[in-house]
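I am attaching a structure below and will ask some questions about it afterwards.
After this line comes chain A, so read on.
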Amino acid sequence: MLRIEKLSKSFGQKIILDEVNFEININESIGLLGKNGSGKSTFLKILVDLVNYQNGSIFYNEKKIKMETSYKSKILYLGHQPTFYPSLTAKENLLFISKIYKIDENQIIKKIVNSLNIVGLSNSINLPVSVFSSGMLRKLSISKAILLENIWEILLLDEPNDGLDIEGQEMLSNLILSWKNKKSNNNKSLLIVSHNENWIKNHTDQVMHLTKGKIN
Partner candidate 1 sequence: MIRSLVLKDLLIEIKSKEIISSMIAFGISVILLFAFSFRASPSQVYFFAPGLLWMIFIFISIILLNRIFNLEMENKSYEILFSSPVDKSTIFLSKCISSLIFLIFSQIIITPIFFLFLQINFPENLLFFLIIIFFVDLGICSIGSIISGSIMKIRSNEILLPILFFPMITPLIISAVKSTDLIFNNHPFVDWKIWFQLILSFSVIFLFSGYLLYPHVTNE
Partner candidate 2 sequence: MEILQYKYFSFFFMAYFVVLISIIIWFLFLILQEKKYLKKYNDKSN
C-alpha cells in the first residue's frame, strides 16, 4: 500500500533519515521504536507532506506522490502535540475537519457527537479547545480518527497514549485492537510510533526500530 524508497532527510547538516526503505501494506500494523530525537515524528510528518524530504520517493498504491494532495485523505496523522484551533470549540473544530475531509453533510453532526461520546468528551462538546487539558486534547485527536474512520486507510499515531488517563488508555487500546482485527470490511493499517516497548508489542503485529537514520 505505502512504500518508501531511499528516503533521506537532514535538518541543516544533521542527517535524520538516511536512505530509509519502508513498506506498510493493507491490514498491517507496525510499531516504530526509537530514542527521543531520532526522527520518528519527522518520518511520520514526511508521509503527510508536513515536512519535505531531500531525496527518495514515496509510493501510495504504486503511484509516486509528488506535490499532490489526493492521497492525503487516505493517510491520517495524529501528532504528538494535538493541533486544533484554540478559539474554536471542540464541535466547531471537528465540524471544520469533517468539511475538509468531505464527510457527507447530513451525517456530520451525528458522527461528531458519536465520536466524542466514544472518547468520553461528550460533556465538553461546546468548550473552546483553549481550556482543554493535554489529556482531553489527546482524546479529541483520537475522536478525530474515529470521526474519519471510513476515510483513512493508514493511521499514523505519534505516542498516542501519552497523557491519557486510565480509561482513556483502555479506550484507546480496544480502539486500536478493533481497527487492527477488522480484516473483514475496511482495510485499516496502523503505524504507531512510541518509545515504550511493551505497550507497542501487544498492540502491533510487527515492531521496528529507528536508529541512526535507518529503519530495521
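Regarding candidate selection, all candidates are chains of the complex that A comes from, given by their letters.
Here is the rule we use: contacts are C-beta pairs under 8 Å (C-beta built on N, C-alpha and C of every residue); 3 or more make two chains touch, one makes a residue touch a chain; residues count from 1.
On a predicted model such as this, the values are computed, not experimentally measured, just so you know.
Colleague: In the complex, chain A is touched by which of the candidates 1 or 2?
Modeller: In this complex, among candidates 1 or 2, chain A touches 1.
Colleague: For chain A, which residues count as touching candidate 1 in their complex?
Modeller: Counting only chain A, the residues touching candidate 1 are 45, 48-52, 67-70, 72-73, 77, 79, 81, 83-88, 92, 96-97, 99-102, 128.
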